[in-house]
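Notes to accompany the following structure.
Omission of a single protein chain aside, the complex is shown with its protein chains in their original locations.
Up next is chain A:
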Amino acid sequence: MTTIQARVIHAMTIPFTIQLSDSRDAAYLATCIDEITPQITAYLQHIDTTFSPFRADSQVAAARRGDWSAMLVTSKASSTKSGVHYAAPPYNRHAGQAQTHYSQSESQSESQSESQSEFAQIYALAEQAKQLTRGHFNPMHAGQYDPTGIVKGWAIERAHERFLMPLITSGQCDAAALGGGGDIQTAVADTSDFVWRIGVQDPANPNATLRTITLRNGAVATSGTSKRGEHITRNAHDLAQATIVDDHLAFADMWATAAISAGERTFRDIIDQNPVAQASLHAVLVRADGSITQFAPGKTAPDVMPQTGA
């Protein structure tokens, strides 16, 4: 019988939910999740320490004071408090030359970007997000650098990849997901037929869901008018909530934010003109009047929208 274990972490003023699923030994699953939970907690705290604009000792706060030196710090393991560590940048060509590891469970696909500091990775991602969304995602807020809007989704995606994927690839569980503040990254082992089911919250009633998204490997993010720490500068006000399904949470989160900022028409236009987004995104959009519209890959134009609610 398939069992699911859930644990909750509170970090960055957000509740994070870890879930592991397996059809074999329920007791082992509980042990497994209790082992991984403190590691994810430590990682999230480390991310908060690094990026919170509200902490005077964070790298973002330093950047706001004009000290951008975190750009050139290699991402040093920080399971222990490592002092500020300036290494000769392992920048340029060979990423492998000064490899540092955050933890033992380092996945291979991450190794390339690992030589960049996390601060630099977020800076690059925020720049990319700004370009992809035609400025509707913007890491500058009120004249100051504030990558908060992209950090959470990215952190969940990274934590999922670092701590939960190894459990799947090593056969310790069938499926693993990590959610935080309503954004979720999921995965399922190839050998399992498990499917994650995610409800899209009704912005008018937090205890109700409007749609259910089923997926195995992917990410779901929702942005709305009431989301905290996102500083969405709105150019349109026709959407009350945007839920996006993409492969990676950092991007799902980015698109959801952009949808709220840009409004439905501009957002559809942006997606239409981005072949990657056009081919992969699902969206559930709740309009200001409460009506729901959605799109699936390759079908972003409003006229082929299935009418909802019926």
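The definition used in the following text is that a contact is a pair of C-beta atoms (placed from the backbone, for glycine too) under 8 Å apart; a residue touches a chain by one contact, two chains touch by 3 or more; residues count from 1.
Keep in mind that, in the parts below, contacts and distances are computed from a predicted model.
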item	value
Identity of the absent chain, which is to be given by its UniProt protein name, from "FMN-binding domain-containing protein", "Glycosyltransferase RgtA/B/C/D-like domain-containing protein", "Tricarboxylate transport membrane protein TctA" or "Thiazole biosynthesis adenylyltransferase ThiF"	"FMN-binding domain-containing protein"
Residue in contact with the excluded chain [from A:Ala120, A:Ala258 or A:Leu285]	A:Ala120
Where the unshown chain meets chain A, residue by residue	3-8, 10, 13-15, 17, 19, 26, 66-69, 71-72, 83-95, 97-98, 112-113, 115-116, 120-121, 123-125, 127-128, 131-132, 177, 179, 181-184, 186, 188, 190, 196-201, 203, 205-218, 220-228, 241, 243, 245, 247-248, 251, 274-277, 279-280, 282, 284, 294, 296-297, 306, 308
